[in-house]
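The complex is shown incomplete by one protein chain, all other protein chains being positioned as in the whole.
This part shows chain A:
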Amino acid sequence: MPLPSYTLGVMEASAYAPEVFARGLPSGPRPEQSFEDVAKSAGAVAGDASALLSLQGISLSFGGVVALADIDLSVRQGEIRAIIGPNGAGKSSLINVISGVYRPDRGHVQLDGTSYAQVPTQRLAHLGVARTFQNLALFKGLSVLDNVASGLAYKVRSNFAGQVLGIGRSRGEQRDSRSRAEQILEFLHLTAIRDRLVGTLPYGLQKRVELARALVAEPRLLLLDEPMAGMTASEKSEMASFVRAARDRFATTVVLIEHDVGVVMGLSDRIAVLDYGRKIADATPDEVRNDQRVIDAYLGVASDNEDGAGI
């Protein structure tokens, strides 16, 4: 399969422009897309035009261990797509491939119509992609507000001299990033702790700060690697409502990995199930719940429990 090599020009052309997508329209293609009609009729076929993100034949192995084997995945604009699977199924590897941390052995990642053999990590924010990490990846020495504002660092055009002397565009940028960070803090109910160092916060709040840092750039695609791991039940449901609210408010497409099947079923529009690096199911929560292969591989419910009670 010939892989189109990306050039700077291609990347610039697809660079993220936040003002072009209409707020308050949680799903559907952006208005100016020329293939709008095609997209509407095409439905959820892999690689179709309405897909914001699609993976084609992704394979990845570490030494002899196969982490991902020939994964296809198509994520539609505005959907919340969960990836579940037992430990070691390759979920985090998949997120790392999508965000360019890993380079897949085969296959490619298509982001908003541009195909990559390896997604350029350094350009990720410009492409409108933000992510969180399974193990917190916050900047411990910065306050909550500064952590969140750093999510806008990719936009900063002023140089250090301008910032030190407070001249040029640096003042406006500083004001803008602070006010946007404050809006996100407000949105995620973090305003009260804005000046605390993140290192001093309890785990659940740190997870939320990381979500805020990812959201502040108003990404088109948000990758969440176990956003609710280690949380209490009430923190989980709070986080789930934040994810849904973020999708509705910013029309963000969400791909999330989560272990708590109960939360996933309620939150996601569709669920892909991985097992030993293979995709064994990709459907709506109800269909996944009743899929015999999923039950055997992951849900661990006795196969005679037909109505799925207890899941």
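Note that in this section contacts are C-beta pairs under 8 Å (C-beta built on N, C-alpha and C of every residue); 3 or more make two chains touch, one makes a residue touch a chain; residues count from 1.
Operating definition for what follows: contacts and distances are computed from a predicted model.
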_When one chain of this assembly is omitted, its UniProt record names it as which of these: "Putative carbon-monoxide dehydrogenase small chain", "4Fe-4S dicluster domain-containing protein", "Multiple sugar transport system permease protein" or "Inner-membrane translocator"?_
"Inner-membrane translocator"
*Which residue among A:Arg103, A:Lys140 or A:Arg293 touches the omitted chain?*
A:Lys140
*asked:* One chain isn't shown here. Among A:Gln163, A:Thr191, A:Ser237 or A:Asn290, which residue touches it?
replied: A:Gln163
*Contact residue for the chain not shown (choose from A:Asp70, A:Asp105, A:Glu173 or A:Asp248)*: A:Glu173
*Candidate in contact with the missing chain, chosen from A:Arg131, A:Arg247, A:Arg270 or A:Arg289*: A:Arg131
_Which parts of chain A face the unshown chain closely enough to count as touching?_
99, 101, 121-126, 130-131, 133, 137-142, 146, 149-151, 153-156, 158, 160, 163-166, 170, 173-174, 177, 196, 200, 213-214, 217
